[in-house]
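Notes follow the structure.
For this view, one protein chain was removed and the others were kept in their places.
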């Protein structure tokens, strides 16, 4: 197991290095400079400022300098928000994104899991149809349309929740809800398929033959086995939440990572783009790794096999 | 002796996108306490469905169209789910074909064994554990204490089937249904498992309903045999009657396809040509007519009734009709 | 009862061989299954209708997607303009169907690229196995952990706007799942008898791959495609929302939704039609995908 994790960590490092390198050269090849007043700056002064930033040096020099900083855990300073520490910015922004994202996933998992279980248990009945339709509709409505409608409908027409902005817990509900819809849709489909498959397994019959009640069978034998593989969708779901958050954060004015990323690309803020990319990649890789470890931990088949392989 | 279980005129159908599949089409039989009844037939003949119907473990696409299953004065087809749960495991238990998939991969052997014990015997955890160890010893598993903590995938196939038997025995049932208990196992293990079943049956005095397609096992273990074909019983009798005085051409065909030790090299195994009828549109007449070498005109017109040849032997075949030619009786000797 | 009834039936030996049950081939069976799945059928009908209108819808109206009439802006539905007009007085019927066409084109193109790269990559990786597979798997693992959104946005900043750049950007990471599926399938198949037989008969790698392996991976590929198309459409819409993508007045459904979203409070119909259409396309493909999976994936057979 330790060997496995070590191997994965090494691969992660290699991956990260490749991502950073690719992103570095990609952002530096974007047209224009990171200067904010680029339109009005006379060319001589522009060149002089670029020189002060060290942006006039050959790319490979800049690359090695950046990598050097990285080894000292220094992501550098933002060019767009000049002087601000990228790591500091990421720290500040991450909280908001993580909060609505985590809450969104949680809502999605609970509702989606519930719907999936219900529709698997009542296959072909109205609740199944309802859940299936909801999930299909859920994946069919673009999140920005949904977020927009929520903001207008719940925020303005009903006036229950603030239509946008950040500050109190109430502000987090609608962004999380908007994000959760896709999770609900995907997770309920997944749980349904998985649970239907598990419920068709022989060991479910064995359990039933023991005289256990339906509820006990589903709870002890069905759900457990259905939810173990469901852990694997958490990875893609996290990625999805990231994608969704870009738009949702913009619509609800959440001071999160998504906004930072889009802005930094548009403004050619090389260090910020690299910082967010590294952060996103790490986030995804670590969550995938954690999920794999978690999966191995909760599934005895893999757990024991892993031990044997040691 | 009053029968433990009586099945009367049982019809079971499945729904599929193509229509209704009539898997079991009116069968009658009875199981007496302590005896071993074997049901044999090709796959798809309805024998497993019959077993599952008795346990009321049919998939949701299946339904009991008519008939009754009487167990100790109760009609199992009419019982509520809760009542049925108290019968499963404690009165009637079942073991399944594939020990590889019949055990929950994410629970330890102990957990799975103790579930039944706690449900039916209302044992506390400590007692349940003790009993579980006893059961494992009973089915011939050494080191039961250690095994309880293991997961199914850490055991061999034979071991798993032993565990399955132990699980089935947990509630001290009066009837054990074994659905092809040895099919998925190695030949050497098969014999061990059958021996185990037999010895436990004697020890605990329970009835055994053995479902198999292996006539060899039947000959060794069963008291009586029932041959099913296309959802119907075609022949029913004691082991001796069936093996020595085979009446139905299908039973005969099954026997001929069985390899025998005394068989000489020149004699090849004879498979029954053709395949069973489509139960979506079951034939009105004898279902075996298209594969039967002795088929007569009437066989394709009117279904044969199950008629008694002796007090224990019944067969559903027009050849038994007095008007049929008796040539075929010679072949029972097997030296055609 | 008559004596004749008990005469043996006269028949030749061949009739014994007659198979009682009608034998259905894999594809025929799949088609049965698919046809009996009402949701899937509904999905397919949606898609066919939408594709029909996307490619021929403009001929039902005298307007084209680009002509502006500033005297007829922001109109509601009428006999002239079935879906009304937009803020530049362009006919929304024409624009919506044109948008659907562009969205579908982008999705088809992106998915075609996915399939092309995915099948080649996954096929080679699975077929040759060993070192080759190991190396190629690492590549896939690496690509898998790159946040695709970042790559796509960066690529689009880098490329010119247009249909092909979007499709290319979408398929840069999009082919990875396809490669995984194909590889798994090929791995499973290559050890099966018919492949071993072909190989022992001296068939070339290419022949084995194209004639024996590929046809058997078609099922999973089709399923995957039916889910990739809506996600490509979705992604394109998403990109339009952040303002990246096409060359106006070219419009995809995403562009139209984005435009309509701004007029939501006053002219909801400008959002309604493209949003509805996008939802219907997704719905159609998802329903059809579910149906195809049930029909083609033997694991799901019940």
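Order as written gives the chain letters A, B and C; numbering starts at 1 within each chain.
Definition applied: a residue touches a chain if its C-beta (ideal position, glycine included) is under 8 Å from a C-beta of that chain, and two chains touch if they have at least 3 such contacts.
Keep this in mind: contacts and distances are computed from a predicted model.
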With one chain of the assembly withheld, which option in "NADH-quinone oxidoreductase subunit L", "Sodium:proton antiporter", "Sarcosine oxidase subunit alpha" or "Oligopeptide transport system substrate-binding protein" matches that chain's UniProt protein name? "Oligopeptide transport system substrate-binding protein"
Over the full complex, note down every shown chain the hidden chain is touching. A, C
Among A:25, A:153, A:219 or A:297, the residue in touch with the chain that has been omitted: A:153
Per the definition of touch given earlier, which of A:21, A:129 or A:200 contacts the omitted chain? A:129
In terms of residues, what is the contact footprint of the unshown chain on chain C? 38-39, 42, 66-68, 70, 73-74, 87-88, 157, 160-161, 243-244, 247-249, 258-259, 261-268, 271-272, 275-276, 279-280, 283
Touching residues (missing chain, whole complex) on chain A: 30-33, 35-45, 48-49, 52-53, 80-84, 89, 92-93, 124, 126, 129-130, 132-134, 136-137, 141, 148-149, 151-153, 155-157, 159, 162-167, 250-253, 255-256, 259-260, 263, 266-268
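Going forward, only the chains that are shown with their structure count from here on.
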Averaging each chain's C-alpha atoms to get its centre, pick out the one most distant from chain B. A
Innermost chain, taking as reference the mean of every protein Cα atom displayed: C
Could you state the distance in Å from the CA-based centre of chain B to that of chain C? 47
Just give me the whole-number Å value for how far the CA centre of chain A lies from that of chain C. 25
Give the residues of chain C that touch two or more other chains, as numbers and ranges in rising order. 302
The residues of chain B that touch chain A in their complex are 52, 55, 57, 59-60, 81-82, 85-90, 93-94, 96-98, 101-107, 112, 115-116, 119-120, 151, 153-154, 164, 167-168, 170-171
Parts of chain C lying in touch with chain B, wherever the complex brings them together: 1, 3-9, 15-22, 32-33, 36, 302
Would you tell me which residues of chain C are touching chain A in their complex? 39, 138, 141-142, 144-150, 153-155, 157-158, 230, 234, 237-238, 241-242, 254, 257-258, 261, 264-265, 271, 275, 278-280, 282-283, 286-287, 299-300, 302
